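One chain of protein is taken out of this complex; the other chains stay put.
Chain naming follows the written order as A and B, and within any one chain the residues start at number 1.
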Amino acid sequence: MSNSLLKRHPLRSASTVTNMSRRARIGLVAGLGVLVAGCAQDAPQDTWDPAGPNAQKIHNLQWPVFAIAGVVGVIVLTFIGIIIVRFRDRGQAIPEQTHGKPALEIGLTILPALILIGVAIPTVGTLMALNETNDTECIVNVTGQQWWWEVDYAQQDGCGGIAEPIVTSGQMIIPINTPVLVRGTSRDVIHSWWIPRLNGKKDMVPGRVHTVRLEADEPGTYAGQCTEFCGLSHANMRMEVIALTADDFEAWKAQQLAPYEAPAADTLAAAGESTFIAQCSRCHQVNGLEDADGEPVIARPDLQVFSGAAPNLSYFTTRNTFAGASFDLLSDECRADVWDSDPATFGEKYLEGVSADCLNSVDLREWLRNAPAKKPMYTDAEKLEQTDGLVRGMPNLALSEDQIDELIAYLLERK
Amino acid sequence: MAIIERPTDTPALSGAGGAVVTPTSSYGYFRRPVQTTGWKSWAFTVDHKKIGIMYGVVAMLFFFVGGFEALLIRAQLAQADGTILSADKYNQMFTMHATTMVFLFVMPMAAAFANYMMPLQIGARDVAFPRLNALSLWTFVFGGIFINTSWILGGAADGGWFMYAPNSSVPFSPTNGVDFWVLGLLMTGIASQVGAINLIVTALNMRAPGMTLMRMPIFTWMALVVQFLLLFAIPIITVALFLLLFQRNFDATFFSVADGADPLLWQHLFWLFGHPEVYILVLPAFGIISEVLPTFSRKPLFGYPFVVFSGAAIGLVGFGVWAHHMFAAGLGPISVAVFSVATMAIAVPTGVKIINWTLTMWGGKLWFSTAMLFAIGLIVQFTLGGLSGVTHAVAPSDTQQTDTYYIVAHFHYVIFGGAVLGLFSGIYYWWPKVFGKMLNETWGRWNFWLMIIGMNLTFGPMHIIGLQGQPRRMYIWTENRAGEGLFNIGFWNLIASIGSLVLGIGAVLFLVNVWVSRKNPPAPADPWDARSLEWITESPPKEHNFDRIPTVHALDEFFHRKYEDVGEDGQHDYMKVRTGEQVVAEEEANADAHIHLPSPSYWPIILSTGMLVICYGVIYNTLLLAAGAAIAVLALFGWALEPPTADDSEFDPPPDGGQPSKELAHV
Partner (left out) sequence: MFTTGSKFLIGAAVLATVSAIAYGVAQDGVMGTVGLASAAVALAFLAGINIYTRDSNIWDDEISSVETAPAASRPPANSIWPMAFALGAAVVTVGLVTYQAVFIIGVILLLASGAEWTAEAWAERASADAAHNAKVRSRIANPLEFPLAAAIGIGIIVYSFSRIMLWLSKTNTVIAFAVLGVIILTAAFFLAYRPGLKSRAAVGAIGVGVLALVAGGAAAGLDGERDIHEHETTAGLSEEGVDICLSTEEFEADEKASQSVAASANVAAEITLEESGTLSLNVVGPLTEGSNAITLPRSNPNNVIFINESDEERRLSVDLGTRASEEDGEDEVPFLMCTALVDPGGRQNITLTIGAPSFASPDGYSFFVPGVESARVELVVP
């Protein structure tokens, strides 16, 4: 019987078997090499490049566990490689029909258990440390909404003292070397706040308030992304944490609390102000904006948008991303200048904001021309029955090119 | 539907004048189906073997459907800012890819093996409830078709296979896609639940004489543990699906935050099901390779009791680790710590299995057939996947890894590298028994190596891009988050996409193998010199499986019938005294006198049809729902009133004359 099967399986020869084991070994080495090579990047959201003490704690826990796992993996795979070579069918007799060796098995069960206990203890320790909130020196609130982040700073003694609430979106500015506590929630579905180089992620759940610690060692931009599937434009919901020195942070706060300056009369920006009031102020708030009668213009996005809010544009060009931080306000060169600058000059560059020379007018114009075409959102007037006619995202306002010019001039003055 | 039995003689009618002769054959076009050939013998069968084959064929079809969806996903992500799929289509695509692969491929394929092999392995002629078995099959088939019709009826579900609330509610998912998903999963859930009950009763009650639980083949053990997992896990997802169904269709407020609901309710319910689910996916594959490895190492499974108990332990502890899918969900440090430690604990019994498999091969006489290659492939790939799993049992580490491609890499290694490779191993191993032909070994090797290379090329780089910060479930990735240098996120995405093509080709080679092998000569009863009971049959088995129900004296009963221990003084020396064919012939010579099998029936497929109509009715029209309910009630009554075996009169008389009878021809 086995002879006839041999004839049907001519490949069951020694050379193929050795090829297999050789192939397996080559594959293993190649794989490890590739893995190592793969770790040498400058990805903005690299989890193995911690830039703050919280991420560092995680990293200090992570790489030893990876190392142990790697060692165990190599041992197991090598063992299998040895077995494949050594015990292949060479015509030997029926092997000994061992049913098991309980002592060996129990031993090999206890050993991984011990290793895991060794891993468990620092795990619990790190976990508790990362959930500390008593040493907070600055509280920042974050509210996720389809598909952008609102960041606000409540009146508090922390963060160097904040007298009036500050509201911004897409970029969270924090002082360096300060334990910041992010208190976050959501207006609609579950989102997740993740700045990999500063800490792990935390889900932002509607109706609940979750906290996550952030602290940056050096000034710079720390990129992040919403990491809980939240619908159509989940991929386009990003954010950055901007860390500034204490002085730069004070300067930033002053910027965000500066009183409203109406544009000079008869300028393009003044026309932009009227266009803004007519087209945009239904949803977008600009603090201090007054209409022709001198009445403060109060945006009521809760009457237009299903989730109830829209980004506050009071100091729009002090930040350099928009539309859920998925597009840049800075042109490529200026952006590289800010993002890649070294920590000493970063704050100064960031605080310059977006000037007319550095404006990325391509993306901004496309957005103003037809926002839903640029970023998928639910704003089709015919399909809003399930949301009581309210939109989810910014609708296409059918603005003319002139109106867009005016608005851009007006927005460039929002500093 | 033989509900009309004519009396063979009628008492004389008073006042009618003269004797009345009534025809003796059954009247009515729809006799109870008794065909043994043709499409009717498949559509109305209750034979576990045919049902197992149909499960397998449909599951394989869905494998390629889900695989095609995956290829589209990888095509979209091969480049930055891809344009192959719109955001909406992409969201539907990854939802349906996962749903199809988990619920419509891996689970039914495992059910195919359990259905086909479990009765054979325990020496039974069929499962405990044959019509219920048919119901499971057809409910699954119709459920799978139902979910996939959503593609042409307004768009598929787009909330992810995990369908978190409140994104699954109507304002955030306005199309009917989620309703299709919910109802389709309710149907396939019924199929699994009913099958679980069936197989548990079968394994506990219908074992051959002498087969104690600790002499049961290991695949049957793992399948039994899986059925218990299904028994307790499916009701949980059913509850969650009902809550969502009522939320979406009948204005319930289970997941309405404004009315005081907590969205984490869905997550807990889903993952309480979801975690046992992943063990449901992988344990059958573990069972399969626990059969394959001993056969091709010519040694028994090392530490059979340990493998059994670790399987049961994994099943049990699997119900206690669900919140490791929620480490970033805001549970609080104490809960997270508890689940983190529990998750590490569950790595231990899994490690035990790897040790046992490896030690099974140690000291053996290894025959590298394709089935064996897949089995060894499982050990290697699952080890890698399991180790990455341990790295995210560490909860703080998981807050960096969860919802990134690192997790995608992990579960594809354990599901594809674990469950799927195991299932392919089983296909190659049992193909001669099921279909009576050998599969071509050369094509098998190509199939295996391309799948392994493709798999590692696709999912290996995902570890890297996950650690570099690429989140999951994103329809595009951008250059300015991709990092510098050649080996950045973009590079690895491209590699992964190329790998997916290789993997796809490897999978297609399986179909090529099937086609090319269709004209092979018949396979012997025991091509692999195997060890367990299912091989004491012809290839393919006769309809009644065993001519004589075997009496079992030991684990690996078949092995002990072929090999005798002629050693002395405590030394063991096994010598072959019979071939497999001789053992089969011996059974045939002592066949049982009367062999009765359950008869086919219409009612299971009619009931499944009724359920399908109900599901369409929930979405579209209440009258349709009423019609479906009527069909279902009718089917239930018909089923209940129908005896398990058909009356003799339902059968056509044998061609050589004589009385019709349900007794099968003797061997």
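By definition in this document, a residue touches a chain if its C-beta (ideal position, glycine included) is under 8 Å from a C-beta of that chain, and two chains touch if they have at least 3 such contacts.
These numbers come from a predicted model, not from an experiment.
Interface note: of B:43, B:75, B:476 or B:624, the residue touching the hidden chain in the full complex is B:624.
Among A:88, A:187 or A:319, the one in contact with the hidden chain is A:187. Checked against the full complex, the candidates A:42, A:96, A:157 or A:380 give a single residue touching the omitted chain, namely A:157. Touching the missing chain, out of A:60, A:92, A:133 or A:400, is residue A:133. Listed by residue number, the positions of chain A touching the unshown chain are 133-134, 136, 139, 141, 143, 150, 152, 154-158, 165-167, 181, 183, 185-187, 205-211, 285, 298, 300-303, 307-309, 312.
Across the interface with the omitted chain, chain B contributes residues 3-4, 6-7, 10, 13, 16-18, 20-23, 25, 27-30, 149, 152-154, 176, 257-260, 262, 330, 332, 613, 616, 620-621, 624, 627, 630, 633-634, 637-638, 641.
Everything below uses one rule, namely that only the chains that are shown with their structure count from here on.
Taken in their complex, chain B has these residues touching chain A: 86-88, 91, 159-160, 164, 166-167, 170-172, 174, 257, 260-264, 297-300, 302-306, 328-330, 332-333, 336-337, 340-341, 344-345, 347-348, 351-352, 354-356, 358-359, 361-369, 376, 379-380, 383-384, 387-388, 390-391, 394-404, 438, 441-442, 445, 456, 460-461, 463-464, 467-477, 480-485, 487-489, 492, 524, 526-527, 529, 563, 572, 574, 576, 579-581.
Chain A makes touch with chain B in their complex at residues 1-2, 5, 8-9, 11-12, 16-17, 20, 24, 27, 31, 34-35, 37-48, 55, 57-58, 61-62, 65-66, 69-70, 72-73, 76-77, 79-80, 83-84, 87-89, 92-102, 104-105, 108-109, 112-113, 116, 119-120, 123-124, 126-128, 130-131, 146, 188-190, 192, 194, 196, 199-203, 205-208, 210, 223, 225-235, 238, 306, 328, 376, 378, 383, 385-387, 392.
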